[in-house]
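Presented below is the structure to which this report refers.
The full complex has more chains than appear here; those shown keep their coordinates.
Chain lettering (A and B) follows the sequence in which the chains are written, and residue indices restart at 1 in each chain.
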Amino acid sequence: MAHPDATTSTLTPAATTTVAIVGATGYAGQELVRLLARHPRARLTMATGSQATSTPRRLPALTRIWDGEVVPLDLAAVGRAAEVVFLALPEAASAETAPALLDAGARVIDLSGAFRLRDDAARAKWYPATKALPDGVVYGLTEFTAAAIPSARLVSCPGCYPTASLLALQPLAEAGLLAAGSDVIVDAKSGVSGAGKAPSERTHFCENHGSVAAYGLFGHRHTPEIAQALGRDVTFMPHLVPLDRGILSTMYARLVPGTSAAQVRDAIETAHARSPFVRLTGDTLPEIKHVAWSNFCDIGWRVDEASGRVILVSVIDNLIKGAAGQAVQNFNLLIGADERTGLL
Amino acid sequence: MAHPDATTSTLTPAATTTVAIVGATGYAGQELVRLLARHPRARLTMATGSQATSTPRRLPALTRIWDGEVVPLDLAAVGRAAEVVFLALPEAASAETAPALLDAGARVIDLSGAFRLRDDAARAKWYPATKALPDGVVYGLTEFTAAAIPSARLVSCPGCYPTASLLALQPLAEAGLLAAGSDVIVDAKSGVSGAGKAPSERTHFCENHGSVAAYGLFGHRHTPEIAQALGRDVTFMPHLVPLDRGILSTMYARLVPGTSAAQVRDAIETAHARSPFVRLTGDTLPEIKHVAWSNFCDIGWRVDEASGRVILVSVIDNLIKGAAGQAVQNFNLLIGADERTGLL
């Protein structure tokens, strides 16, 4: 998946890397500030709003963790300030911003969807603002694309739903255990921070408290992203549940006839043998509260050998493993550091 | 489904019927008190705890709605006090209590699972305390069994999950639109009141706030109940979400090849043409907050004709339409009243 001609990392492994955050006042952006301000291998030199007209402001929850001011976006200044730039922007803004930063010589870690889809037609449909994939783009689902990241120019971090879902499903797909032609169903439940920080009726407290709502049926842009990684169609159905942060994804699939529970376990355990942030809970089903405020993904599953069905359940903190934490994990690989640096 | 020899209703339609509630301090029990205390056709003559040793107590939330005292359970007294007895008990207690009340001449509306399964083997597995189905048992999913209820001796009210799920799925099953041999998946999200009032780690506030948990995988006793009504296997997966009351059920199924979206709509609309508490929202997906504190079930759905898949979403208040409200709806039919009486 790595771009073959990408320059390999020339950052000195032991040095501190200068980093900047564009879009630092959103939920994912603030998590980035929190993580990078105390990252032993990064020096946060600039944090900006999402626009040139953003009002300068401080982040009260982060006082004494990072006391800088979030300044209006000035791309040239960002390019001068940092070797690595994190983009926590809406995808249209990322689509426009990232190429300019790459041209200026920065390496980019993008949290938006702008560069996730490799297929031109799919990308044109779901992310029309993205003109072309720049050279050196790597899809940064760290557990499966780690080898390509050190040489990436732009790491495109997965969506929160695909992160939770693929860490559980992809091992079965790659082991060839999912029955051909059968349905793969992803029923995901997300906290409201997944809907972003912009105030709307959808994010109003009273519309969510005491309620659950399904949305995006047959039309969420994370669907092609999951399908791309699995190499097959999926049915993906997101729901908003009344909590702040966290995703629980429940996945239903049919196994190739004759697949044993042991084979399923082997496939998952092998895929994650060296995944420091993936914790397998076996037939104990995971809960969001065990991963909230962490970069962990917990995965449990059960196999019904008689019917050939498997159900998997995975949980993440959508703002950390599903956004800022995964971005930092990718950053660690980019600079040649242990992927756990600053995340435990 | 009605027992052919059951005595038809001999209650004078215009009269007030005496009712009693056994198990009045649980969440469903208190809702029954609230609904029956102001029901224009019922006179609540007794409310008891679930045991002979229950401490007498009052219900502070219901002061001035019903100012009686919840007394210890005395079956003989209950039988004398009421023509119709509502049981809001654990299923083992219902299994023991209901036959005695029937013998004493009362008619019974049971909210537990004790009498829901018709198949002896299934019942022996899931509800081992139930010795046999009494004569005159009717499964009270009101919308589909209304005709049998007036002559029932015992109305066995459906579980909360089956109520939400069957009101959406059963019309498709009965219209023959579900593809043979395909999977039917029910992914349900329930508020914590569905786990009952007994304090436990599972119902502790801090274990649920900010979290979602799956439970009961491949082993919830509502699975055979849904399967019985649909006449086919289902995969049923319940989750606890951090809210008090409400269920949202998301259902995934494959249609018989060639089925159109219009056929799906017709099947659902026809089935519910005379369901005063079922509101069809079409391709607007329903939300729990629209039905909380009501006896409504809202159902939305979308059909993907290309792939032959249908997704349905239904919502109910688990304590009302999924328990006390549905019980009162059945009571209304039992006494020959309009099924909406006391429920709007």
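Structural remarks
Here is the rule we go by: a contact is a pair of C-beta atoms (placed from the backbone, for glycine too) under 8 Å apart; a residue touches a chain by one contact, two chains touch by 3 or more.
None of the values given here were measured: they were computed from a predicted structure.
Whole-complex copy count, one sequence throughout, 2 copies displayed: 4.
Basically, only the chains that are shown with their structure count from here on.
With angles rounded to a multiple of 5, the C-alpha fit of chain A against chain B returns 180 degrees of rotation.
We define each chain's centre as the mean of its Cα atoms; on that basis chain A and chain B are separated by 41 Å. For chain A in complex with chain B, the residues that touch the partner chain are 183, 185, 187, 189, 191, 207, 209-215, 217-218, 233, 235, 237, 239, 241-246, 248, 250, 252, 254, 283, 285, 287-289, 292, 302, 304, 307, 309, 311, 313, 315.
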